[in-house]
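Only a portion of the chains appears, each positioned as in the full assembly.
Per-chain residue numbering starts at 1, and chain names A and B are given in the order in which the chains are listed.
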Amino acid sequence: MAVDIVVKGEVLTARLVGEIDHHTAYYIRKEIDAAIELNMPSLLILDFERVTFMDSSGIGLVMGRYKNISKRCGELHVVGAKPQIYKVMKLSGLERLVKLEMCSQEAKK
Amino acid sequence: MKSENSFSMTVLSKSSNESFVRSVVSAFALSLDPTVEEISDIKTAVSEAVTNCIVHAYKDTIGKIYINCDIKDNVLTVKIRDRGIGIENIEQAMEPLFTTSDDERAGLGFAVMQSFMDSIRVRSVVGKGTTVTLKKHISVRYATKKQ
């Protein structure tokens, strides 16, 4: 599991790579929260394009980052979720809180 | 039936075993020639059940997780058992968003198991442990004969 962080102006993009479960979520969370602390973005983009597996720990991860960025009056977008990932996210009703975009290929379906 | 098979395994409740167990079960299920979506559903549900043993049943300790798996008439059955703290109110525990953990758990583990598998059965005795039994029918597809 890895997180690539890219900052452009007010936008912080965290590209997640690999499998998200309870074991890896802890590390991802720390990385992203440290980057939020440092850069104070107004928009956080979580890019799931290269995530190959996710269970409900990933929902906890997204919700936790939503709370963090909301309390700083920032916004959260989730992009690039593949079908398996999207299926877990939909189950959670996450789309009522967070802007969800599937990965471009899938969105066309 | 040619494809009848079973295995059982015991692992420690270490979080690194979450990925180990789900990959073992999915390797086992491969003989049923599942679709990508079916395999991914199975992996996700198994990951939830194993994580619950680690996070809830054996919170702050290391215990053993027992996995039994079989294939019969194109149905995969996965039984995941712990000897941990048990669940007081199973109905409540299975409600979406219910969680007793403050550690960024979404309270959606059981919801995922329920929606990704065909059936789930939970048995639990407080102080003794919990058994979750998951079943999923894998649809038979045409040609693809496996070697």
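Heads up, the rule we're going with is that contacts are C-beta pairs under 8 Å (C-beta built on N, C-alpha and C of every residue); 3 or more make two chains touch, one makes a residue touch a chain.
Treat the numbers as computed from the prediction; the structure is a model and nothing was measured.
Visitor: Since each distinct chain appears just once in the view, could you give the copy count per chain for the complete assembly?
Guide: Counting every chain copy in the structure file gives A x2, B x2.
Operating definition for what follows: only the chains that are shown with their structure count from here on.
Visitor: Go ahead and note the Å separation of the Cα centroids belonging to chain A and chain B.
Guide: Computed value for the inter-centroid distance: 25 Å.
Visitor: Which positions of chain B touch chain A when the two form their complex?
Guide: So the residues of chain B touching chain A come out as 15-16, 18-19, 22, 37, 40, 43-44, 47-48, 51, 54-55, 104-106, 108-109, 111-112, 115-116.
Visitor: Under the stated contact criterion, what part of chain A meets chain B in this complex?
Guide: 19, 21-23, 25, 29, 53-57, 59-61, 63-64, 83-84, 87-88, 91-92
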